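Of the protein chains in this complex, one is absent; all others appear in place.
Take a look at chain A:
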Amino acid sequence: MELSRRRLLLGAASSLALLAAGCGSSDDSGGDTKAASTTVSDAGVEAALQAGGTITVWAWEPTLTKVVADFQTKYPKVKVNLIKNGSGNDQYTALQNAIKAGTGVPDLAQIEYFALPQFALGKAVTDLNTFGAKSLDGTFTPGPWSSVHSGEKIYGLPMDSGPMALFYNKEVFDKYGIAVPTTWEEYAAAAEKLHTANPKSWITSDSGDAGFTTSMIWQAGGRPYKVDGTSVSVNFDDAGTKKWTGLWQGLIDKKLLAPVPGWSDAWYKGLGDGTIASLVIGAWMPPNLESGVKAASGKWRVAPMPQWASGEKVTSENGGSSLAVTEASQNKTIAYGFMKYATVGDGAQSRTDQGAFPATTAQLNADAFKNKEFPYLGGQKANEVLAEAAGQVATGWNYLPFQVYANNVYNDSVGKAYTGGSNLQDGLKAWGDASTKYGQEQGFTVK
């Protein structure tokens, strides 16, 4: 009941926002991606911070609390109201409602990479070229940096990054004599071996997760979404997508995936007691293991993401978020100043020290970062593996400019494949059709 209510609201809210998006973008003749020229220099930003003011930030990222405190010490005249609005969809709904209402819009908002295009096209967030954000080229790793771009326009600054890696329970792997898989073929074999040896143990859990699905297709080389301004196409029939569905359908058919939804209490339980033996997930995972799966301390390790062909080195991004300045903000310059502090300046180091996985190359390549030993991971220098993964993210991936909606209806179509009512490829086709239909209703040109 709770779910369906939320779904209803999300649908209503996102359609409102997209209505605005459709109207807003019709007048710039589809795909105006030319950047605005710089109007506020770095010195101008610094002057605004010294002059002071108040900004409101909506973000759920826990490491920002300390960053805000440090920032206010450095710039005593700036007051930053950090509001934790609930994560992900709850915040997007709130943000879309506020934008629609025209009041109560924050100056800065945390927006995940998959959701940023929706807010960008709806003109909810500002193009940061005004502040010369282009000069930050090379500051961030390519994956997240391209995720905040739409053509030449830059709609946010990357806060963290989630290059995928294989987290596995070494104790379970050792017990059943399973070598760490380096290819997906080996992974499938390991899944079968483990589950045969112990029918209560699974290689991983998956009950259908849109973010995971798109990240896996991304790594396999599939590019189902093509976006050019307001012209969009959806096609899950490409070779890359089929590579992934072929593998995953096999695991589903043989019942080799634990039918446990991610992030639920059952999921945390499985990660703790060894019944879920590995995770292919973003590099931001270690703090969540440390906090939520204390029981398995010392048992987990990190390895590179399995590959489609032996010897390849390709990864994709999973999750991760940016900070974006809203178009409605009355204090854009101060907002940009704080955002730069939090993502590039001292804040980036502070957040990395607190356990966030950085999107900045300086933090990522620092020796202190790479040599950090994780007691939870048995003393492994996990960042060596994860930083390498960050440099191997495949390029050319796009999310839909209505991905928030699409992800919300994922379970209606693809979800059925996990319960035996359909198969992945058909499910993806139905998902694509539902997304296409919605896009057309919102005024996008969908091919």
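Criterion: a residue touches a chain if its C-beta (ideal position, glycine included) is under 8 Å from a C-beta of that chain, and two chains touch if they have at least 3 such contacts; residues count from 1.
To be clear about the criterion, contacts and distances are computed from a predicted model.
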Refer to UniProt and select, among "ABC transporter permease", "Assimilatory nitrite reductase (NAD(P)H) small subunit", "tRNA 2-thiouridine synthesizing protein D" or "Cation acetate symporter", the name of the complex member that is left out.
"ABC transporter permease"
For the chain left out of this view, which of A:Pro62, A:Pro142 or A:Gly391 touches it?
A:Pro62
Touching the absent chain in the whole complex: find that residue among A:Gly104, A:Gly151, A:Gly250 or A:Gly420.
A:Gly104
Touch as defined at the start, partner being the missing chain; which of A:Phe212, A:Trp284 or A:Phe444 qualifies?
A:Trp284
Since one chain isn't shown, list which residues of chain A touch it in the complete complex.
2, 5, 8-9, 12-13, 16, 58, 60-63, 83-88, 90, 93-94, 97-98, 100-104, 160, 162, 263, 265, 268-269, 272-273, 282, 284, 287-288, 291-292, 294-295, 319, 354-356
